[in-house]
Each structure stands twice: as C-alpha cells, then as structure tokens.
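Every protein chain but one is kept in place in this view of the complex.
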Amino acid sequence: MESWRTGIVTSDATNIWVRGHDIRSLMTGATFTDLIVLLHLGRTPSAGERRLLDAILIGVADHGAGAPSCATARMAASSNRESVAAAIGAGVLAIGDDHGGAGTPCMELIAASLAEAAASGLTPAGAAERAVEAAVRDKRRIPGFGHRVHTIDPRVKTMFDMARAEGIAGRGVAFVEALETAIRTRIKPLPINIDGALAAVLHDIGFPPSAARFLFIIGRVAGITAEVAEEYAREKPMRVKLAVEYDGPPPITE
Amino acid sequence: MESWRTGIVTSDATNIWVRGHDIRSLMTGATFTDLIVLLHLGRTPSAGERRLLDAILIGVADHGAGAPSCATARMAASSNRESVAAAIGAGVLAIGDDHGGAGTPCMELIAASLAEAAASGLTPAGAAERAVEAAVRDKRRIPGFGHRVHTIDPRVKTMFDMARAEGIAGRGVAFVEALETAIRTRIKPLPINIDGALAAVLHDIGFPPSAARFLFIIGRVAGITAEVAEEYAREKPMRVKLAVEYDGPPPITE
Amino acid sequence: MESWRTGIVTSDATNIWVRGHDIRSLMTGATFTDLIVLLHLGRTPSAGERRLLDAILIGVADHGAGAPSCATARMAASSNRESVAAAIGAGVLAIGDDHGGAGTPCMELIAASLAEAAASGLTPAGAAERAVEAAVRDKRRIPGFGHRVHTIDPRVKTMFDMARAEGIAGRGVAFVEALETAIRTRIKPLPINIDGALAAVLHDIGFPPSAARFLFIIGRVAGITAEVAEEYAREKPMRVKLAVEYDGPPPITE
Partner (left out) sequence: MESWRTGIVTSDATNIWVRGHDIRSLMTGATFTDLIVLLHLGRTPSAGERRLLDAILIGVADHGAGAPSCATARMAASSNRESVAAAIGAGVLAIGDDHGGAGTPCMELIAASLAEAAASGLTPAGAAERAVEAAVRDKRRIPGFGHRVHTIDPRVKTMFDMARAEGIAGRGVAFVEALETAIRTRIKPLPINIDGALAAVLHDIGFPPSAARFLFIIGRVAGITAEVAEEYAREKPMRVKLAVEYDGPPPITE
C-alpha cells in the first residue's frame, strides 16, 4: 500500500506537532477552540475570532434531550451500554440535511451571491433580493431561516452583536440580514436561525462552507456526551416505550 | 409514551438554558471548554481547571492520519461521501478499549486505590505498590502506561507541570507518579501515557471515571473532522488499496 | 504496511471464491442462508440446518417499529436522509447487551454447563439445576429467559419443534428446556425467549457463542432496511417530537 499523505499532524518518538506547532506549547498556550481553528484553517484565531467561535460551539452544543441527535444517542444508549462510542456514534449519524445541516448550503449561498454581487455591482441587499426571487421561482427553501421551536432564536442576535463588537461582521452578516428582510417582504416573516447566523459569521472569518457542518458536529458531540452520561446515570436500560400504531395488512388466518 | 426526564437543557419559544444558565450569557461570557465542564459537572471551571481541560482536549485531539479513529473515518470517507456524519461516526466507533479507552479504568484504579489507602492509612506510594503487586499477581495490565509510538509522551510532563503550577495536582497525580515508580521497580520501565495523565488530572478536578472517555471523544472528534476535511479536499474517492494475503482453503475446481 | 491475512474471500481479474467456492456456482446453487453459514462455519449447511437457520433469521428480522434498533434507525432517518447507510448504521448501534445480546452469553452458559456436566457425569437437567443455583447465589440473570412483551414467545416452540423434526435438537435444546424447568421451580416461571431458543439451536448445529450476535445482526438488518424504507416513503423529515420534562436547576436570572 502506498503511504497516506497528510498535512495536519506529525509525530516522532518524543514529540507531536499540529500544523507545525509543538503540542507542548499548544497545551500550555492555546485553548481547545484555538486548536479547532488551527486544525481547520491552519492558523490560530485572533481574540475576537476565538470569542465568536466559542459562541458558535456553545450555541450548537445541546438543544435538549429531544433534539434528534441527542434523542438518537439516548435511544442507542438505552439498549446498548457495551460501548460509549456506539451511543455517541448513533447520535452523530442523526446529524444531516434536516438537522444541523443548513449551515453549509447557507454558506454556499452567501459565497455565490456575494461573488455574483461583486461581479455585477450589486449591493448585499440587491443580491439578497435576487436570491429570494430565485428561490421563490424554483420553489426552494432558503437555508438558515425558520425554526420549529423558536419564534425568535436568542442565539442569533447575540452572535451578530458579538460579531459587530469584535469588528468581524462583514459582508456575510450584512447579506444574511438582507436576506431576512427580503424574505419578510417577498414571502413571509421567517427568523434567521442558528445555522444562518453561524454561516454568516464563519463566512466573514474566512471558513469554507464545509466548515459549518464540521463545527456543528464538534459542538454537538459535547452535548451528546452529556446526554449519554445522563442516560447511563439516571435511567434503566430498555426504558423507552414508543406508541406504535399498525395500519398494514390484517393478520392472515391460516 | 411517558416524558423523558432531563436536567441538562431546557428551552422555550425565545430562550435556552444549559444547567440553568442563559445561553446568551454563556455565548458572550464562557468558552467552549467552560461549556463542556458545565455540561458534565453542572458548574463552570476555575481558571486553572479551564487551562488543564484545554490542555487535555488539545492533547487528545489528533495523533495523525494513521491513528485508528482518524484512519477509520478516512476509510469510510473514501468510499462514502454522501454524509459527513457517516465518516465522523465511523471514526468515533473505532474509539474503545484499546484506543482512547484507558482513561476510565485508570480513573477507577485511582479512586479505588486512594479509597483503600485512606481506609488503611497507606500513602499514595504504598497504595501504588499494592496496586502493582495485585496487577502482577492477576496478570492484568495497568491502564494508562506504555505507548506504541512514544518512548516519552511529551504531553504527560506538560500536563503534570501545568497541574502543579495551577495548584490542581493532588492525590491523583501523586498516585499515578507513584505507580510509574512502582511499575519500573517491580516490572520494567513503562512511561505514563496521555490516558494515565488525563486520568490523574481529571480525578483531582473531581470528574467521575466515565468522564475520561467522554472527554477523549470530544477532543478526538475535533481531529477527526479535520482528517475528514483533508480526505475530501486532497484525495479521490476509493483511493485506499490494502495489501491482502489469502491463506484460506484453495479454490475448488468444479 | 504488512499484508492483511484472510481466509474468507479471494478474487482475481475474472473470478471470486468464498471459502474456496466459485462465486458462480454459489450464485446458481446456494441460498443466501447457505452463504451465511459458509462464511461463518466454512461449510454449507445440511437441508435441516438450513431450515433452522432460515427460521432463526426470520425470527429476529423485525419486531416492529418500536423495537430499539428499528426505532433508532428511524429517528436517524428522520433528521438525516443524506445517506441510507447512516440510518441503518444507527440502528445496528442500538444492538447490544440489552437488545439482541442475550444469545451469546446463553451459548456460553450452555457450553460451559454441558462441559461441566460431561466432566462430572451430570445430566443436562442436573447441570441446569446447578446453573440456576449459581445464578441465584450470585444474583445474576440467566440470559435467554423472559420478554418485556411476550408472555409466551411464539417463536420458541416453533423453533424447537423444527429442531426436533429435523433431528438437530441435541444437548443444547435439552439443556435450555431443563433450565426453564429449573427456573420455574427455583425462582418463578420465566419463558424461554428467542435469544435462548436460537442459542440452543446454534449450539446443537456447532456454532461458536459469538455467532448468536452476528446472526441476530444479519437478520435484524433486513428488518431495519424495511423500517428505513417505510420512514422515507411515508413520513416527513423531522416528524418525531418527544415529550421532555426538565427537572434540572432552575433558570438563573442574571
């Protein structure tokens, strides 16, 4: 087999380097959030970027035992306590297009719309109106808007206020705010959700669109571990009893 | 179905609370590491505890593309790019008794040995000698010692130096260091590894033994996401070709 | 990297052999159940063994949408439709000690008890009484007995009747039936469940204890795929709403 190439971590018998940084100086001088940025961008964040990243990871970490990823992990933990990894892995597998998944397509929309705006001399507001018009025409949902629980998502204003205070809010935040206005005008009021907010901020920091999904998973795994720990500590195995209604073919008498 | 009980997160239409803390003040005032401690211990850490926790999460985040969890994630990513969660989930599933798994039994050994020492008036060193004697007698490995790559693990001294500088090193660190001495004397020189080091520090902070596994997974998921991102960005699908040697029954001519 | 050894499958540019058998003659002359036996025992089954194996795989394939493995798969499918594998993988992860897991320890109990009986001249009934006595003394549950839904598991009598009709029922079936009698006398009436029944039959066919778990998973994956297919076809994403009751620390006013 040929070698596997990597540019992330190397080690020898007595040391380890992450993106070229000595693990010992990272352990003494960096935060876990710094390391996450280093792993994904190849550089450590500024103080303001670190604060925004901490806010993002905190914002997505846990949304309660009934959130799909947490609930799936707890269901697996209820019937299989052989391996912590099995329960946490099951929770991760519930993260996808409909749960934790809107950040990446929202970042793609931001990048494409702002690139088009730059090419055609549109303002972010003009680009947002055009994006909403296109979504209405093609009957597509705009990723990053609406929530099944929150009428106002408390995390959005907090994150945008922080991004402005830190001087990080740029064209990404402006575009997502313009999208909200254009959606309210053209369709109906739909609040920016956490995926839309983190997409705007990650765009302005310089992350690629794929990072939204990776960061959601990193943050949520923290919450999943706590949910699994609580399941183990408080509940008996096999506690979950779901109400199931059968509406298939009637039992055949033979 | 009856309700699921939880004491971790609650929310209403306009806000979210983690262990009773308003998500907005956590986002503006806490770090991701603070939140991890809050999720697992129900309280935020002191400044010194936060530094140690950051060091632990950084220390376990990534050990290279060939580490079992990272390699398993990359293999899954090589043949299945439909879902980021599938690749990361596969990586998590490689974390178990032989990889990332020694921290929890090491914490159990620390807790049991120190409890026995307290009951019988032994010093940590005396308790360590007794633990090594018992392991030799029962032919058990002592969890938290030895590494297949490192003769000296650079992360151990760093972590213990930090624990002492922050005033956190207590009976857990003393016991694990005494274990190293007793192992060298009674068996052979075997260095403390990262699992043994984090077990000692987590014990002294007040975490239960199960936390070692949860924290390993939280930290390692950060690394796994970066490895999967690199696999997507740099490699073609289905690149991995393993050398396989068949030594089963010879083909039957029919 | 050194080669990986295997004795299961080999192939060249124009053919494939499973345990030495040409894939073409297997495809034309064997059933899927034959292949499962060939993969695990290195030989194809007799007609009677095949019928029993089919009965076992059918018996464990699906127990309804609320069974933990099926429910976990459907929850993952509800929020993540990017990858069929993610939903099915999540369902597999719910299979463990408390769900689908009793067959292997039951086979271990059968093998150990019958070996002890052979060594000490006990009958299966005598060995069963001794095993129940030991379980009562050590406060252990006897694997393979009792069910949270069925007072009588319809699959058990069917399987044992088939095993007798095919001339396969041997000391394994005799021992498990003797266990049921000894449990009723010494503890309370507890019916043999599907795990206990398949353990007895697999023992008598000559499978090792680990096979009980593998065969449960093979059979159940068939059911999980049908449950996931139904979830995709009949339900909208994110349909599952669980009732969650928060009993943690009260929201802090700040």
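Points to keep in mind about this one:
Think of it as A, B and C in the order they're written, each chain with its own count starting at 1.
We adopt the following convention: contacts are C-beta pairs under 8 Å (C-beta built on N, C-alpha and C of every residue); 3 or more make two chains touch, one makes a residue touch a chain.
A quick note: this is a predicted structure, and the numbers were derived from the prediction, not measured.
Looking at the complex as a whole, the chain kept out of the display touches A, B, C. One chain of the complex is left out; on chain A, the residues touching it are 1-10, 15, 17, 19-22, 25, 42, 80, 82-83, 85-86, 89, 93, 242-252, 254.
Mapped onto chain B, the footprint of the missing chain covers residues 1, 64-66, 68-69, 71-72, 75-76, 78-83, 86-87, 89-90, 93-99, 101, 148, 237-238, 240-244, 246.
Although one chain is hidden here, its contacts on chain C can still be listed: residues 1-2, 4-11, 13-16, 18, 23-24, 26-28, 30-33, 35-36, 39-40, 53-55, 57-59, 61-66, 71, 74, 83-86, 88-90, 92-96, 149-152, 154-155, 158-159, 162, 210-211, 213-215, 217-219, 221-223, 225-230, 232, 234-235, 240-243.
Just so it is clear, only the chains that are shown with their structure count from here on.
Copies chain B and chain C of the same sequence differ in orientation by 180 degrees, per CA superposition (steps of 5).
Taken over every residue number at the interface, the positions common to chain A and chain B amount to over half, indicating a same-residue contact. When C-beta pairs in contact are tallied for each pair of chains, A-B comes out on top.
Closest chain to the protein centre (all Cα atoms averaged), using per-chain Cα means: B.
Work out the mean CA point of chain A and of chain C, and you get 37 Å between them. The centroid of the Cα atoms in chain B and the matching centroid in chain C are 32 Å apart. The centroid of the Cα atoms in chain A and the matching centroid in chain B are 23 Å apart.
Of all residues in chain B, those touching 2 or more other chains are 1-2, 4-10, 15, 83, 85-86, 89, 93, 242-243, listed in ascending order.
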